[in-house]
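The structure appears below as structure tokens.
Removed from the display is one protein chain of the complex; every other protein chain stays in position.
The block that comes next holds chain A.
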Amino acid sequence: MSNDTPDPSPNGQTPDGTKKPDLPPGLADGSDDQDQGASDEETSPGTKKPDLPPGLGGENGESDAPGTKKPAGPPGAKKPAGPPSPGSDDDGDDGPTLPPGYGGDGAGEALSREDFQSDQEVRWCPGCGDYAILSTVQRLLPDLGVDKENVVFISGIGCAGRFPYYMDTYGMHGIHGRAPAIATGLKTSNPELDVWVVTGDGDALSIGGNHLIHVLRRNLDTQILLFNNEIYGLTKGQYSPTSDAGTISKSTPYGSVDRPFNPVSVALGADASFVARTMDRDPQHMKAMMRAAHDHDGTGFLEIYQNCNIFNDGAFFEFTERETKDERALFLEHGEPMTFANGTRGIRLDTLQPEVIDLEADDWSVDDCLVHDETSQELGTILGRMSWQDDDGDPIPRLDETGTQLPRPFGVIHRTERPTYAERVHQQIDTVTAEQGDGDLDALLRSGETWTIE
């Protein structure tokens, strides 16, 4: 079990050998929050995305204006930081408009981002990807139209485990790996609650792997935010179950010999009804994915690539940074052809094997591209493995020169409808009660053969 030390004391060597600046613990004072979250602020309400030909541009910030410092966020007028105005829909790129009744100004008083911020000092390392995730959640919640008192965050152990303390909602910081099981009891006990599970790659896939697969198969109506940074942060830098084979870490000075888990494939293997992937450096997309996970009736499993700038800096930069993001990230949208690199390349399926096609040359067009169908588990399985490992199980070499390398998919990889766990539990209770009548304690105690002594 990891030891839950409170203060990150970065001490130098990162896997790539670069020396990181020593940062005193407790420096994080919320300013990073703004820094990290700023790209999200840049979206003015109602910003229209430029019209793009079908398949081009996906739906997110790939069309970053050159020179923009932030890794993500569509171009738009910079807006002073502050809470979104009540009822504003600052992510009009979410797709379909919200159903009636949603939108934060429905029943009661409209809530703002501040309403979801607790008075506790956020103590993640400065520059940690967790800040962007926290900020995105706090911005999303007012839009979801749920009553604040019904929102509960449950976490395990690890850096991500501190998440509930920073939310001014109900919450429980549980024990290592067990958040899905705590959530199962809570949500089944009170299905009215809006339960979120916050976990990390070690918490969810190593010590808590069992609970993760079972909560997914049961389809508990909850959101699971898996902060994947491919390293153990809170215990100061051991390799994790998602670390690439060969990772040099505190516990693997000669390189790890473990084959890593692919969280999306694990979730699909456990018959998850909603599986999506997003990244901390694209708050727009992250917010859209969180909203989609929340809208889903069942377990909304969301893998978030999260940068640990202390122990595993840059693990996902090829997908998240401006220089390479277009080439390496494929943003999926249901019913749309799969294209990337600003629409210059696409994905087609050659039997069961996805391959990159060049849409600028004469041979292929958008019509040849694979069209995303998030309801297909088979397609989800292919997409989950895409750009993951080569035939020998080694990580796909990053950024090759040929341009034929498969990008990694982000977005909703799979979504299907099926009854949720708490729903079925309570239906069964209702059915039995309808058949047998409400329980009568005295009758129960007197059931079976009895005899009376006068």
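Throughout what follows, a residue touches a chain if its C-beta (ideal position, glycine included) is under 8 Å from a C-beta of that chain, and two chains touch if they have at least 3 such contacts; residues count from 1.
Following the convention adopted for this analysis, contacts and distances are computed from a predicted model.
> Of the options "Phenylacetate-CoA oxygenase subunit PaaC", "Aspartyl/glutamyl-tRNA(Asn/Gln) amidotransferase subunit B", "Thiamine transport system permease protein" or "2-oxoglutarate ferredoxin oxidoreductase subunit alpha", which is the UniProt protein name for the chain that has been left out of view?
"2-oxoglutarate ferredoxin oxidoreductase subunit alpha"
> Touching the hidden chain in the complete assembly: which of A:D350, A:D363 or A:D438 does that?
Result: among the candidates, A:D438 touches the missing chain.
> Check the options A:P126, A:P142, A:G158 or A:G171 and report the residue that touches the missing chain.
Result: among the candidates, A:G171 touches the missing chain.
> Which candidate, A:K148, A:K250, A:R348 or A:R385, sits in contact with the chain we can't see?
A:K148
> Write the list of chain A residues that the hidden chain touches.
Those residues of chain A that touch the unshown chain are 4, 6, 117-120, 147-150, 152, 154, 157, 164-165, 167-176, 178, 181-190, 192-193, 210-211, 213-214, 425, 428-429, 432-433, 435-439, 441-442, 444-446, 448-454.
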